[in-house]
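Heads up, one of the protein chains got dropped from this complex, but the rest are sitting where they should.
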Amino acid sequence: MNGGLIEILVSAAILLPLGGTVVLLAFGKRLGEPLAGWLATATAGLAFVGAAVAALDFLRGTGDAHTITWFEWLPAFGVDASLLWDPLSAVMTLVVSGVGSLIHLYSIGYMHGDPRYGRFFAYMNLFVTSMLILVLADNFAVLFVGWELVGLSSYLLISFWFEKPSAAAAGKKAFVVNRVGDVGFLVALMAIFAAFGSFGFHEVFEAAPDELTRGAATAITLLLLVGAAGKSAQLPLYVWLPDAMEGPTPVSALIHAATMVTAGVYLVARTGALFELAPVSAGIVATVGAATALYAATIALGQRDIKRVLAYSTISQLGYMFLAVGAAAHVAGIFHLMTHAFFKALLFLGAGSVIHAMAGEQDMRKMGGLRKAMPVTFGTMLVAYLAISGIPPFAGFWSKDEILASVFERGGAWYALWAVGLVTAMLTAFYMGRMMIMTFAGKPRWDDGVHPHESPAVMTVPLVVLGVASFAGGFVNTPFALGLEHFLEPAFEGVALTHPPEGLTLWLLAIASVAVALVGVGAAAAVWLGGRAPAEEGAGWEMLRNAYGVDDAYARVFVDGGGATARFTAARFDLGVVDGAVNGIGRLTQWVAARLRPLQTGFVRSYAAAILIGSVALLAWFVSRGAF
Amino acid sequence: MSLEVTPGWYMALAAVLFVIGAAGILLRRNALVMFMSVELMLNAVNLTFVAAGRQLNVIDGQVAVLFVMVVAAAEVVVGLAIIVAVFRRRATASVDELAELRG
Partner (left out) sequence: MVELVLFVIFGLAAVFGGITMVWARNPVYSAMGLMLSMFSIAVFYVSNAGHFIAMVQVIIYAGAVMTLFLFVIMLIGVDKAEDRSENLPVQRPLALGLLVLFGAGVLLAGRLAWTTGPRSGGSEVNGTIEAIGDAVFRRWLLPFEVTALLLIIAAAGAMALAYFRTGEEEA
């Protein structure tokens, strides 16, 4: 395909949503419902179409990577505003714009009646623009711009209903915790520039094996991990994600499930060449991922708010992706990223549909029996449930299994991580089953006056599309037809990818993961189906519901500690030391003046004597200098 | 005896007169006597000018003396008018009485 055409299509992918943002910010109110929503959906949709066309070459296996330079940006750092169009960025772009446009479409119905309708879609388009900048970046500087912008969009969208104090606080929390990760990212960028003298991906990855010592590589990659952990809500920087559920459900679906949180995974995958030089860091990435996956899964079990279950579920699945890229199974990681985008977006949108029908109720204890009232929602969410649990032939099975198999393939200490992944898979099926049963099955436990009904077409159509994707999406990369792997291969040239084993081992592993998944499903059914749900009281359940008290601990240490420091600085230091110094200068001046006052005797003769003293001194000075 | 009186001698004498005038300013309280001491100092300076002019063989020394005298005359006029004015107010010619500007 013509290189120029690709340039146009890829540039348009970013510029269209950007244009949408600008137009909607300026004229959003005037466009009103539902036109603003359709405009935003159109820009995202067109971006998807353009990207799909541009990616055709890669599909045929004939495409080369393209670098598209917009303009020279920072000559001092040798940085241009340039984009990289290669298979990896193509996959990310398609996922972001594809799932994104479906969520935009859904939002047209979901946000109906909101007074700031146009503003919402402006922010959504801003987010799509930012995310695309991030994934299409050709150098770390542009990536960082996208990184920060998605953080901004996330903040704006989480606290969209800022009249609610909890929403405003959640937005702040997300931004601040992200910032902590960003510090690591920034230091990593500085280190990269110090080592390579450039920010460009090409320069850095080519020169990495020669330029970096193992120690330097480990340091840089660990710092990158800090940044990634912040953005992708891994231990210990995950605390913002559950609170981010204060935002409208489409926001949760798009940003906090399908796309923004995957930026960390993308970052690790993209810098795979660096992680290859630092096996310790890669191991840490995988361990953090596995630990987070298990940890979050346990917490999800104790949640009563339907969105919080999904939030912790997202954290857990992100852990899987980190486990994959830590094990250098980048294809598996990106694969799971893709399938997770499908089924997690679907789960969130379905939950939104439920919440919408339940007039804003989010507590699952007040739901139940919705499958008759909302058949489409139920059906599609069931598909998503089977996918996330890893039941073949749904999409999640193929991607999760490839991760577990690749980890197993590494052997040695990695077996432990594989085991953790396996246990987590069982837990996933278990807690998601609980959610499904509490929401859809059994007898209704609704509040009075609640009349749930199915959502309008504009909301159910995206659900169906995502349902189809959650079913068939896995077929792009099965052991029988490794489509995605071949697609992504050119992007990971020079990096040693981990592949799943073949033959009998693979079958055995597959059977193992399906088995645990079925155990999970079955256990959930056994416990909750049939109306014998446990009361979920007691210390154990409390601890899970409270997410092990981590939030409170953070609050005590950082918030209270910060407050105390601020008070100390303001009162003791600012008033005492700084003001004291300034006032002290005044007092000193007065003291000196008081000491000097007696010189002003008022007697002319004293003044004459003073003059003479001066003259004598001057004379002595001149004479000593031999000025005569 | 053929000791030559060089201009340096005159300058030394002028220095002595200058010091005497300075002593008068520092040690006398009477405004008029202080003023006269100033005149003595000016005269000493004039003598220095003349001696220097003679040493350098230029007329400018004496020209300077002329100007100094003119200015000294003007200064005496105004200064005495002030002393008279102060005396009319305060009935004193002692500068130590005029110490309002003490700090």
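Each chain gets a letter, A and B, in the order it is written, and its residues are counted from 1.
The definition used in the following text is that a residue touches a chain if its C-beta (ideal position, glycine included) is under 8 Å from a C-beta of that chain, and two chains touch if they have at least 3 such contacts.
Here the structure is a predicted model, which means the values were calculated and not measured.
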* To do: List the residues of subunit A that touch the chain left out of this view.
  => 601, 603, 605-606, 609, 612-613, 615-616, 619-620, 622-623, 628
* Structure fact -> Note that subunit B touches the absent chain at residues 1-3, 5-13, 15-24, 26-30, 32-33, 35-37, 39-40, 43, 46-47, 50-63, 65-67, 69-78, 80-85, 87-88, 93-94, 96
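Just so we're on the same page, only the chains that are shown with their structure count from here on.
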* To do: Find the geometric centre of each of subunit A and subunit B from their Cα atoms only, then give the gap between the two centres in Å, rounded to an integer.
  => 91
* Which bits of subunit B are touching subunit A when the two form their complex? -> 22, 25-27, 29, 34, 95-96, 98-103
* Footprint of subunit B on subunit A - complex, ascending -> 597-605, 608-609, 612
